[in-house]
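A short write-up of the structure that comes next.
Note that one protein chain is taken out, while the other chains of the complex remain in position.
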Amino acid sequence: MADTLLSVRDLHKHFPVKSGMLIARTVGEVKAVDGVTFDVETGKTLGLVGESGSGKSTTGYCILQLLKPTSGSVRFMGKELTELGREELRQTRREMQIVFQDPYSSLDPRMTVGNIVGEPLAVHGIGSRRDRTSRVRELLDVVGFNPDFTNRYPHEFSGGQRQRIGIARALALAPRLIVCDEPVSALDVSIQAQILNLLKDLQRDFQLTYLFIAHDLAVVRTMSDVIAVMNQGKIVELGPAEQVYTKPQHEYTKALLSAVPIPDPRKMRERKVERRRLRHALASEL
Amino acid sequence: MVVQPGEVTRDVGGPGAYAGTAAGAPIRQTSLWRDAWYRYIRNRAAVLAGVVFLVVLAYCLVWPAVSPYDPYKVDFSQARQNPSLDHPLGTDRFGRDMLTRTALGGRVSIGIGFAATIVILVIGVAYGAISGFIGGILDNGMMRFLDALYGLPYLPFAIITLAIIGDINFWSMTVALAIASWFTTARIVRGQVITLKENDYIRATRAIGARWYRILLRHILPNTLGVLIIAVFLELPAVVLGEAFLSFIGLGISPPEASWGAMAQEGREVYRTSPHLIVIPSVAIAVLVLCANFVADGLRDALDPRTRET
Partner (left out) sequence: MALLDVRDLKTHFFTREGVVHAVDGVSFSVDRGRTLGIVGESGCGKSVTALSIMGLIPKPPAKIVAGEVVFDGRDLTKLGERQLESVRGREIAMIFQDPMTSLNPTLTIGTQITETIKRHFDLSNERARKRAVELLEEVRIPNAASRLDDYPHRYSGGMRQRVMIAIALSCNPMLLIADEPTTALDVTVQAQVLDLLDELRESHDMAMILITHDMGVVAETADEVIVMYAGQVVEQAPVLELFDHPEHPYTEALLGALPQIEGERIREARLTAIPGRPPDLVSPPPACRFAPRCPHAGGDSCTETMPELRELRSGHWVRSAHPTSERAGRPVGASA
């Protein structure tokens, strides 16, 4: 089981900062991803956690080659993705898919549910039209979406249902890796649990490998075997989930963990008193 | 929703859950277009303008066929009559019934309007979509070129184009007016394409390995439809006004054919004695332009993607 499906080495993504009216000049760089290295084993989940602007989504896009990395290596199923030609990359995309955060902007409002889920099959010319129709129904059934609604449009459904449609589309090509980019952060708690359970079930049933990107530490914890904590484009801590959460080494991880609100009033009050004490101690020192 | 007998709920919230709960049912059943329609008909001014627009269109199309008068037949005994029961809008200096002539002129004015608008859309969509979709240096270059074209004054541009074509007829005027005024549409389309490109569904389509033309044709262009419909009603009045102006300065359709601009030009010479000859075509132009603008406003409010959700 310990074979590595995805291996990222020293990944960088810098965005130019442009200035000037008529002729834009590059005046600087933002290092959105600044030397990221990690491996993901087949069938496991790597949780990539960090606050907004930490570069976690950009890392995901760079791995999928939706953004071209500035430098670094992304090896997936033994292939160096950054060096693949257009057609080879197109074929490799069948093996790696993505689920997005926003269930509203991730589905084309002018396509029916059936066409959205069937599009990956159509793009890769898999099966006849009839095969595809039955495969779409199958996929929708797997994600818990009533297949009788294939002719409806996405805006007719709630956020949770739309997210199921997005997951069905990601599953259509039977990929090995799915990048989940904040897949539940736009959903209500009760719906979030449904989607997280679904993702867990799918991983078990289809031996999926996840790169699970989220800002919510509890959500990442429930999904991940290995956790990478990102801050300002860098991974500050990487390790088995249990270890990162119970014995955090890096100060940033500690700060992050101590700030998470947990549904336990007693513990929260203790923490609050502790934080207040720390701040006053700090203030009197100055 | 009724629970179907025989279907098993495998697990709460997991696969198959839709069978045991109402979770899978659509939460709303109106289409985007129907929503837009409801928003549109709530806007009284836009509805009124739309109705007037359709009435004017129907009048121009139908009236010359059913009118008792031949719009081309010259009869000097009937020349320059004021409005009467026989001729509700009077007659022109050749004794032709103005109600019929105005409908005929409307055919040409509106015809050129629509034809030029279609040409504008074709050029504008192609230019804007390519520029916005490809982006980068090409986009930059194409937009600077557009800026340069913007600097040219609209009507002289059209006049020069007409002069180059040489012949003045329906099609040459269509082409001249379209070539002078597709820039705005190109800009609008480019802006829309750039916005759409940032949507996650475009990223998702790239992630499944779709080629660029599929992304452009299947996902981006269909989603610009809303702004294109608005663009039609913004460009149409501009072209109609342009045509009227060209005709008014004598660069229009030649007699015995008529357009509203050409009719106004004819009426100009006798405006002291028979003011209705200039007033009627002018009012026709004004009504059409005003209506199209109100319709465009109504459509913009109805189709604005930002108000579409909720």
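Order of writing sets the chain letters: A and B. Residues in each chain are counted from 1.
Definition applied: contacts are C-beta pairs under 8 Å (C-beta built on N, C-alpha and C of every residue); 3 or more make two chains touch, one makes a residue touch a chain.
Everything quoted here is computed from the prediction, not taken from an experiment.
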Task: Option from A:V143, A:I165, A:L238 or A:L256 whose C-beta touches the chain left out - done: A:L256
Open item on the list: In the whole complex, not just what's shown, which of A:K18, A:K247 or A:R276 touches the removed chain?
Closed with: A:R276
Task: Hidden partner chain, touching residue among A:S57, A:S158 or A:T209 - done: A:S158
Open item on the list: Residue by residue, what part of chain A touches the chain that was omitted?
Closed with: 51-52, 158, 160, 188-194, 196-197, 200, 215-219, 221-225, 241, 245, 255-266, 268-269, 271-272, 275-276
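Rule of thumb we're sticking to: only the chains that are shown with their structure count from here on.
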Task: chain B to chain A touching residues, read off their complex - done: 11-19, 23-29, 31-32, 140, 144, 199-201, 203-211, 214, 218-219, 222-223, 225, 308-309
TODO: Would you pull the chain A residues touching chain B in the complex into a rising list?
DONE: 22, 24, 61, 64, 66, 89-91, 93-94, 96-98, 100-102, 104-111, 119-120, 123-124, 141-146, 149, 152-153, 155-158, 160-161, 166, 169, 172-173, 193-195, 197-198, 201
